[in-house]
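As you look at this complex, bear in mind that one protein chain is not there, while each of the others sits in place.
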Amino acid sequence: MNGRIFSVVGGMFLLTVCSKGSQSNVQAAPPSSPLTAPAPAGSSDVSAAGGTITGKIKFTGTAPRNPAIDMSEEAACKAKYPTTPTEENVVAGPANALANVFVYVKSGVPAGQTFPAPATPVVLDQNGCRYHPHVFGIMVGQGLEIQNSDPVLHNIKAIAKANRPFNVSQPTAGMKTTRTFAAPEVMVNLECNVHGWMHAYLGVRPDPFFAATGPDGSFSIKGLPPGTYTIEAWHEKFGTQTATVTIAGTESKTANFTFAAH
Amino acid sequence: MTSVAHARPEAHGDAQHAPMSFWRKYIFSTDHKIIGIQFLFVSLFFLLVGGLLAMQIRWQLGFPGTPMPGGGILPETMAVNRVILPEYYVQLVSMHGTFMVFFAIMPLLVGVYANFLIPLKIGAHDMAFPRINMASFWLALLAGLIMTASFFVPNGPIRSGWTNYAPLAARPDLSGVTVGQMLWCVSIVVLGLSSVLGSLNYITTVINHRAPGMTWFRMPLSVWALFITAILGVLALPVLQGAAIMLLFDNVLGTHFFDPVAGGQALLWQHLFWFFGHPEVYILILPAMGMVSDIIANGSRKPIFGYHSMVFAIIGIAFLGWIVWGHHMFMSGMNPTLGSTFMVSTLLIAVPSAIKVFNWLGTMWRGNLRFHVPMLNAIGFVSMFTIGGLSGIFMAATPVDIPLHDTQFIVAHIHYVLFGGSLFALFAAITYWYPKMFGRMMSERIGKVHFWLTFVFYNLTFFPMHIIGMGGQMRRIYDPTIYTFLKPQQPLNVFISYAAFALFAVQFLFAFNFLWSLKFGKKAPMNPWEDNGMEWSLPNPAPHGNWDRTPNVYRGPYEFSAPEAGDKDYLPQYTKLPTDRDPVPAPLPAGGH
Partner (left out) sequence: MRWWLPDAGSTFAGPIDTLFLAILIITGIALVVVEVGLVTFVIRYRGRPGRKAFYTHGSTRAEVIWTAIPAVTMVALGLISNHYWVLIKDKKSVPPNAYHLGVHAKQFEWQVTYPGPDGKLGTADDFTVRNQLHVIVNQPVAVELTSEDVIHSFFVPEWRLKQDAVPGMHITAWFQATKTGEFELGCAELCGMGHYKMRARVFVHTPDEYKAWVAQQAAGGTE
């Protein structure tokens, strides 16, 4: 166990990592709100044994205002919101909790160890001309089921480097398209060119050790075998931060990240 | 290559009078007539493919977003829940145009009839280069297969229209097409090679292999048209090939000929494409005009009215065809002064076109008209080509082009020229020379029913497109109903779709007639249409090598109802009257060396 490691990515970001011993697990298992990534089904298979990393993600300063979206051109989408919808660049929870942060084990998982992709697909819903979830993770080979809940055309353009880019469209409500990703990549950008404000980000991982934070800013990565791991937190506006965590046995450790808003 | 491997046994086979194997005779043939027939079957197949794509386009435009019958067989990259996807719709319009222009109409007119008719009509034993001719066919088939293959590769075929405007076609990240775009380019390069080889062959044959007495101005207008078309082909296709290679490089090698982001020129593609593309339009209509001229003279039992001006009109159209390409680019941001120049040259094309139409009318004037199926289709051609030609004037006048450009109006125009024009001419030509190809006649009764139904449904399909185009419906849009200004005219789109389905269904009459008559058609007499052409001095079908001895030609091709014909109303080019002297054989070209 290495005690404390600081790793600062980008001079303007403040980072604190606290790794204490066993702590009564806050277990902020994010409720299945549409904004959080469904926990990959595969992770439960390996969680029987192994350690857990939990944490909470916050930011300091004032969050930038999310631009309002003028949906007047798509009446069907506009009707789904009581007030003017906004973009989801920085979604903050109570006490400066930061949602939509993708946290994953960047390195430390023994090479050669493979994890089967879960059979259940991750669902990406286009509803009200926004993506739900906005930031999420998926395993290599796991299905991404893209569905359209709007009666208008959406196209889903995946901008990827390690994976084959794709661009599919769904002109009517109820359409479903499934795609898979063949290589790990953090992050793949998804966008809709018909509605320029629609963006989603997805992390493709070869293992189930990842999570995305919900409105309360907390995450939990379970089932890690003993070892020393570099974990990284990614946010679309605030960049990335990394921390090193060593797991021995079935203990639970905490890794908190704090990003700085300007 | 196969041609070499098979060429030697042929010599022995002929010497021993052994019957040629099926493969030698029908597959790896160097006989211009068999190659023409091969082109006929292959391009009729692609005509069917193009038609099937058109039906899907019409389904989507008539009933946007509703599940298409039979759509279940399409993969989810093309249709979800049997609903056509926008990307597949764009592929449909792109490939419909590609197949129809490059693999149906062009090979039907040029591949089939330049091959089949030129040697027969000028009294030659075969093409100047029979093996190059065979290579031309096999390259065309290869190109067609490559193009078809693009439906089965990841991301499917092209999505940028048959015109492949760059930078959309040059940037896989913007078009979403990867392999399909490369296959399009490769296929076009191969097809261009086929066309150039074929065209060189036609040009050489016409110049060097005319029978004694077949002077330039005794050539039938069909041969004139095919000859001029071949000259257009040999000059135009290489431009397209060059452009396709550049487009391929942009896609594969990372060059940026057409991508302004890295210093390329987006309009360069349009200039190259239309510099080929407009002569191509005349490649698609001149042979039709030529064959229709032959058939109208025959059906009217009269010489063609103003033969010489008909020849000069063909040459005039072909020449003007090289200086009008900019009229496809009036809205492109090209310098408006250039637009003025292209407008004037474009409007001038109306002059030779008018000469042709009025001369056909003049031919029918005071004739003794026989309404056989080819004649009916030829008259259909004249009346429909007239509409197609006149509707072109709207878009040639640049200010009027502004609201009409890239709307359904241009779709109506191109179909009046290519379906009403070229395809009616092909129905006429196929029926007319069927006995020469297969020794049997197509059914006259089915042919007439087919003509009338096609004529009616064709007009019901394409005429209303002018109106929805005037209303502003843009080309290649997947769902017009999302526009408030287009919604009121959606019933007309539905109407067009029904008419189009009927039009497609009627074509099975033709297919049935064509196939059924191969085996059960009436045996053709020697000269079933009582025509003057050299080809009718031969048995039906004509043997390999055509004539045993090179025939003599005694007069022009249109001596119908000539006084010296006596009680008959036609006087073939090969008939020697007591007053005729044998022509002096021309010295063999290049034979002295």
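In order of appearance the chains are A and B, and numbering begins at 1 in each one.
Everything below uses one rule, namely that contacts are C-beta pairs under 8 Å (C-beta built on N, C-alpha and C of every residue); 3 or more make two chains touch, one makes a residue touch a chain.
Note that the structure is a prediction, hence the values are computed from the model and not measured.
Engineer: Given the contact rule set out at the top, which of the displayed chains would the hidden chain touch in the full complex?
Structural biologist: Result: the unshown chain touches A, B.
Engineer: Considering the complete complex, identify which of B:Ile207, B:Val351, B:Leu515 or B:Leu577 is in touch with the unshown chain.
Structural biologist: Once the missing chain is taken into account, the touching residue is B:Val351.
Engineer: For a quick check of understanding: of B:Ser194, B:Ser293, B:Thr407 or B:Gln573, which residue touches the chain that isn't displayed?
Structural biologist: B:Thr407
Engineer: For the chain not shown, which residue from B:Thr66, B:Ser561 or B:Thr575 touches it across the whole complex?
Structural biologist: B:Ser561
Engineer: Looking at B:Val206, B:Leu272, B:Leu286 or B:Met343, which makes contact with the chain not pictured?
Structural biologist: B:Met343
Engineer: Can you say which of B:Phe129, B:Phe151 or B:Tyr165 touches the chain missing from this structure?
Structural biologist: Considering all chains, including the one not shown, the answer is B:Tyr165.
Engineer: Please identify which residue in B:Lys33, B:Lys121, B:His209 or B:Lys302 touches the non-displayed chain.
Structural biologist: Touches the omitted chain: B:Lys302.
Engineer: Considering the entire assembly, which residues of chain A contact the chain that has been omitted?
Structural biologist: Within chain A, the residues touching the omitted chain are 67-70, 72-73, 152-153, 155, 167, 169, 193-194, 196.
Engineer: In the complete complex, which positions of chain B touch the hidden chain?
Structural biologist: 85-87, 90, 93, 159-161, 165, 167-168, 171, 174-176, 259-261, 264-267, 300-307, 309, 331-333, 336-337, 339-340, 343-344, 347-348, 350-351, 354-355, 357-359, 361-362, 364-371, 379, 382-383, 386-387, 390-391, 393-394, 397-400, 402-403, 405-407, 467, 470-472, 474-480, 482-485, 488-489, 491-492, 560-563, 569
The rule is simple: only the chains that are shown with their structure count from here on.
Engineer: Calculate how many whole Å lie between the centre of chain A and the centre of chain B, each centre taken as the average of the chain's C-alpha atoms.
Structural biologist: Roughly 57 Å separates the two chain centres.
Engineer: Which stretch or stretches of chain B touch chain A in the complex?
Structural biologist: Going by the criterion above, the answer is residues 65, 76-77, 80-81, 83, 85-87, 154, 173, 176, 478-479.
Engineer: Residue numbers of chain A touching chain B in their complex, please.
Structural biologist: Touch list, chain A to chain B: 153, 155, 157, 159, 164-172, 174-177.
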